[in-house]
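Below is the structure I would like to discuss, written out as structure tokens.
With one protein chain removed, the remaining protein chains of the complex are shown where they sit.
Letters A and B mark the chains in the order given here, with residues in each chain numbered from 1 onward.
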Amino acid sequence: MAVSEHTADVSHAMITTPVATADWLVVSPIIITILGGVICLMMRKQTKIQPRIAIATLGLLMLSNFGLLARVMDKGVITMVMGQWLPPYGIAFTVDATGAMLALIASIVAFATALYGVGDSDAASRRYGFYPFLMLLMTGVSGTFLTGDIFNLYVWFEVLLISSFGLLILGSDKAQLDGAVKYGILNLIATTLFLIATGYLYGLVGTLNMADIPRSVAALPNHAPITTVAMLYLLAFAMKAAAFPVNFWLPASYHTPRIAVAGVFAGLLTKVGIYALMRTMVMLLPVHHALLAHVLAVVAVATMISGALGAMAQSDLRRALGYLVISSIGSMLAGIAVSTALSLTGTILYAIHSIIVMTGLYFVTGMAGRMSGTFALRELGGLYGKSPLLALAFIILAMSFSGLPPTSGFWAKVLLVDASLKSDWPWLAGSILVAGFLTTIALARIGLYAFWRGGPEGTPDGTAFAYAENADMTAPDVTAAYTGMWLALGLLVGLSLFIGLAPDGLVAIAKTGAAGLVDPSGYIGSVFGGTGGHP
Amino acid sequence: MEAGFAVLIGFIFAASIYLMLSRQLIRILLGISILGNAVNLLIFTAGRLEREVPPVIPDSSLVPVGATANPLPQALILTAIVISFSFFAFLLVLAFRTYQELGTDDANEMRVAEPKGEARPPMGY
């Protein structure tokens, strides 16, 4: 019989210290979402029970992520290595403040989406897997934020990509198939580029652990090959994040799925790309980031301006929102281009704000479309008369997106502009402000046309447009459907206002996260032991 | 040995990019499939090619005896093959459905989601 591990000394290959039960918070987001997702998938016929399971699972996920964030803020970076193998051999899950914070916000948005989906998803789309795929999408998103291994990051990217395919084609109508083909092919090429870069990186440094890579890269005699790797990562993640020259998949696909799906996509998927950019460009390859900083800055400016202009040129609300997603990505890229602790704080804060607000804006649009039966700006109107509460939610979210106080967007933009000015990038700061102005125009026009004016085009101005009274508006199951939507919307709007009014706690967390990205000694210490496990 | 493989990988990349630049969906898919294989070969080469024994630890020992081939790239490639295979299968079904529904596999003519000649948004209030 083979040498059994019971008799052998395995301390050269395995961690022998016991793992604290609280450290399981690191992997619990993965376990919770997989279990919830597969249970829903196995009960695909029980379309009435699925939402309950999903809401319970995602609520649990929120609690777990909250616990994880509290523990990370308390104890510093936490690491758990799958199967007890000693790093860098085993796949490590390493969670710092950035990852934990983004995972928490992502789970809140997913929870809101599950609530919204109660009304937005019909029995057919539930049978085709709206809730299971939503939870498996969260598996991928959580894994991306929590993993400490760059190849494992690739795997989580693919997990969230395959779930997003499932969500994107729920209805299988023509526009969805058309959008899904473009989304699928371009995203698959982006992840393949990511894999190419990872292959090169492995060939050069011989390690894939994200705590090990900065040390190994610093020890390399020749930095030229790594610059290629950095450029490939930049291209791959810019594609995922929908940065300017490689963003055309986003406006081609994001308006085709159900609003609940589009909302969670707009909130989460592009930010995953931003997160990966921060990890690779700032933490793993800082030297090469300096070389590419100007490229990043130009891309950032082009992204935010082109996104804002694109939003102004659209007559369909959902497509305008797609371009607004792109515009917000530009601001986050600006923070990564400057890459000081302050600017990264701004980027993290902006990512958090954008996750909340973009999803919220899609939800508002979905409800507006539901109330008036169209998404075309020309045909919308009079929504203020129909539902003042919805108009209020839209105003708050629009102000937040444009960066006006007292909302979450204000602080994120203040930090970004401040950081750009301090690092002597005045034109970057100016572009952020100009883009903010342009998005204000785009959003204000939506507000004026859809909400403020009396009725759609053709109705005499000033007269309240008499909507054909929707018979189903008062039916009990429809009221229940709207309850879920209002709850989801209320959660997101409230969160944006809360961050705007009391930003201190969040800014402190974002600062810790940014400091950890700029100086990864705490991250490295957590994986390999030694000093720096605590911030 | 590595140099030869590098050239080969370059050719495979070139072929896949040529195919992906096409307008026909099926060619793009073939290009993606070839791209996946090129990346696998690249990772394999990045792990260094050496004529060594397989990384199997004999019964009597806890560590490999002598030099062995690098097992990590093989694990990475296995993962990447599984993923690219399942994606290719999925995209194939998707492309087939799209072809049936839209009646074309020309990327330029797939304009249901973004129709040509849309009305402009209202210009003023």
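Of note:
Going forward, contacts are C-beta pairs under 8 Å (C-beta built on N, C-alpha and C of every residue); 3 or more make two chains touch, one makes a residue touch a chain.
Please note the rule applied: contacts and distances are computed from a predicted model.
The complex appears with one chain absent; UniProt names that chain "Multisubunit sodium/proton antiporter MrpB subunit" among the candidates "Tetratricopeptide repeat protein", "Cobalt transporter subunit (CbtB)", "Transport permease protein" or "Multisubunit sodium/proton antiporter MrpB subunit". Note that the undisplayed chain, when the full complex is considered, contacts A, B.
From the options A:13, A:35 or A:414, the residue with contact to the unseen chain in the full assembly is A:35.
Annotation for chain B: contacts to the undisplayed chain at residues 78, 82, 86, 89-90, 92-93, 96-97, 100.
Where chain A meets the omitted chain, the residues involved are 1, 5, 15, 18-21, 24, 27, 31, 34-35, 37-39, 41-42, 44, 80-84, 129, 132.
FYI, only the chains that are shown with their structure count from here on.
A straight line joining the Cα centres of chain A and chain B is 25 Å long. Note for the complex: chain B touches chain A at residues 20, 25, 28-29, 32, 35-36, 39, 42-43, 45-48, 59-62, 72-73, 76, 79-80, 83-84, 86-87, 90-91, 94-95, 97-98, 101-102, 110-114, 118-122, 125.
Residue ranges on chain A touching chain B, taken from their complex, read 1-3, 8, 10, 151, 155, 158, 161-162, 165, 169, 172, 174-182, 184-185, 188-189, 192, 195-196, 198-200, 202-204, 251-253, 255-256, 312-316, 377-378, 445, 448-449, 453, 457.
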